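A protein chain is absent from this complex, but the other protein chains hold their places.
Note that the chains are named A, B and C in the order they appear, and that numbering of residues resets to 1 at the start of each chain.
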Amino acid sequence: MIDKQVGSAAAAVADIFDGATVMVGGFGEAGSPIELIHALIDRGVKNLTVVNNNTGSGHVGLAALIENKQVGKMICSFPRTANSTVFPDLYRAGEIELELVPQGTLAERIRAGGAGVPAFYTATSVGTPLAEGKELRNFEGRDYVLEHGLKADFALIKCERADRYGNLVYNKTARNFGPIMAMAAETTIAQTGLQLEVGAIDPEVIVTPGIFVDRIVTVTEPAQESRLVAAGRSYP
Amino acid sequence: MIDKQVGSAAAAVADIFDGATVMVGGFGEAGSPIELIHALIDRGVKNLTVVNNNTGSGHVGLAALIENKQVGKMICSFPRTANSTVFPDLYRAGEIELELVPQGTLAERIRAGGAGVPAFYTATSVGTPLAEGKELRNFEGRDYVLEHGLKADFALIKCERADRYGNLVYNKTARNFGPIMAMAAETTIAQTGLQLEVGAIDPEVIVTPGIFVDRIVTVTEPAQESRLVAAGRSYP
Amino acid sequence: MNKKSSSMNKKSSSKNEKSGTLNQKNGTVIGWNREQMARRAALDIPDGAYVNLGIGIPEKVAQYVPEGREVIYHTENGLLGMGIAPEPGQEDPELINAGKKAVTVIPGASFFHHADSFAMIRGQHIDICVLGAMQVSACGDLANWSTGAADAIPAVGGAMDLVAGVKTIFVITQHCTKNGDSKLVESCSYPLTGQAVVSRIYTDLAVLDVTPEGFRVLELAPGISMEYVRDRTEGNLIDGRLANVVGA
Partner (left out) sequence: MNKKSSSMNKKSSSKNEKSGTLNQKNGTVIGWNREQMARRAALDIPDGAYVNLGIGIPEKVAQYVPEGREVIYHTENGLLGMGIAPEPGQEDPELINAGKKAVTVIPGASFFHHADSFAMIRGQHIDICVLGAMQVSACGDLANWSTGAADAIPAVGGAMDLVAGVKTIFVITQHCTKNGDSKLVESCSYPLTGQAVVSRIYTDLAVLDVTPEGFRVLELAPGISMEYVRDRTEGNLIDGRLANVVGA
């Protein structure tokens, strides 16, 4: 029997190892799997490479993971946002590495990683510093850069509804990176607000088919990052 | 005001020109936009390049378009099926060109065309006759072939529900090539069984956002290819 | 699904008993028939596997997966969670499998477009694919899409994507062609579907793994000897039967 439900966030992240590449869903706080990130902080593994569009805010969630010195390298498109001081400070101090990737290239690299495409060409970044060192190639009169698919050992994502097969449905713009990170990771761990019976989600509206998901943790009332930040909270 | 509704299939295909590349949705008869294809037969334009997984069956729909000598070249993965004699006969007679593409490569090329990716690498077909003449490249110890994005002047697709913005929802496995062909064509024409008010389709379940669709034709009771074939029908 | 499958099995088994290998000496059928080949392959489908079944004998595998195992079937035209064939009269022309036959969906199924479907394949998300074969070489090359004949209409479908992308490729095939030529060969003479892609082969005579040393026999059909298989196999054949290894 297929049952991807795991009893706790701690159990769900228990095999994430030192040096792992971890994709973390979310665009800002929307879709950020904050309970899974906090479980990863509790776990204490180090030297992670983390893929996320941003670097978190305040001193909770992804920012707290970075502040806790567990992240050796960030792969992201926009590492500074309102209320983000943790990454900038560490970056200026030379204590964390950054691979800056244009947002659409980041999304396409993740999608390619999940779809078995090792590399593709895109016009994004041609003629800019972010194309330096990359292969340029002309197709039909226009230059493109070669970009590589991006895979991960783990993905931590957040959805609204799930079943024990791992079928997922997201909420509004919290969908963002979830579906493609689920495809690109060896082990995908999703926190869901609602756990439903198999068959309760219409086959036409499932966004992430269960084949891309390995573990489901139910977090019925997830914390909201901006509220924690506004309240001056920190983790742990 | 945005209103992509067109009064008839004939009006919807009225600007398809001689020599155009036309993507035609459907996998076998599932998702085949038979009324739009018949309108294209009525229109009589020649020397089309048609992209479809198959080549139709019997003497209706895509098979009839081919039989009517309007297609100079087929790009597809499986040009023969049960009840398909039109394409095989013309092909053996040297009267129609064939570009044979593995099904997944075909799908990914169409998706790439729609997503602004001019080329990508895939392991599919490496070491086979279909990789002959293609660039081979090794990534992390494995060989891949370079494949190019595929675009079209027009796409003819079929959906279940649509609104005047061109938002589409499909029916079961009739979804198949519809969403990606809608992305890859300069002009996408969809026939829909049901025309709904804008806002009647939940934003979470729209499969093809209206940005990819140019024209909508309502065909409330579309013909079913297999029934026409079983009845020995032909078009025109 | 398994309960229904069992009854389908009973219904169909009698009329299929004849489809084993024709023993050339006395005209009786020996080896496994098509149903038995499918049943043998089904034993190797683990609980929780995501499986794609090719057209023909491979399709039958779903009927024989042992009870208690939950297996999810993928069909590359855009469905995960494919169920059995519908009752006659209940067919929906917009709910079909890759062989364009009417199917049903199980609870927990999902629909998706072709690029997403082949992302599951190419991205190595499908665990097992079971396919038919024209030839399998000793190094696991598969030829199953074209004889290369000049007048043939070439048609490949998703076969090349499946063998390139799915983690484990099983082949179910008659050991020999109708002409008596071995389909297990040193090197394929037909155009390839993929290079070094096949893991295991289920024939009417034996179950064989593809190994660096050649075809390794794991199991023989009842009444079939190693010599009988060797006579009907091109390429190196190793006896890898557990009894042989342990008991020798």
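For this structure, a couple of remarks:
Methods note: a residue touches a chain if its C-beta (ideal position, glycine included) is under 8 Å from a C-beta of that chain, and two chains touch if they have at least 3 such contacts.
All of these numbers come straight from a predicted model, not from anything done at the bench.
In the full assembly, the chain not pictured is in contact with A, B, by the touch criterion defined above.
Considering the full assembly, B:D163 is the residue among B:E67, B:D163 or B:E225 that touches the omitted chain.
In the full complex, chain B touches the omitted chain through residues 1-2, 111, 113-117, 163, 165, 167, 183, 197-199, 201, 203-204, 206, 209-212. What chain A contributes to its contact with the hidden chain is residues 27-31, 53, 77-82, 87-88, 91-92, 98, 100-105, 107-108, 110-111, 122-130, 170-180, 207, 224-226.
By our rule, only the chains that are shown with their structure count from here on.
Listed by label, the chains that touch chain A and also chain C are B.
Between chain A and chain B the centroid-to-centroid distance comes to 34 Å (mean Cα coordinates, whole Å). As a whole-number value, the distance joining the C-alpha centres of chain B and chain C reads 30 Å. The set of chain C residues touching two or more other chains comprises 79, 105, 111-112, 115, 118-119, 121-122, 165.
Residues of chain A in contact with at least two other chains: 115-117, 203-204.
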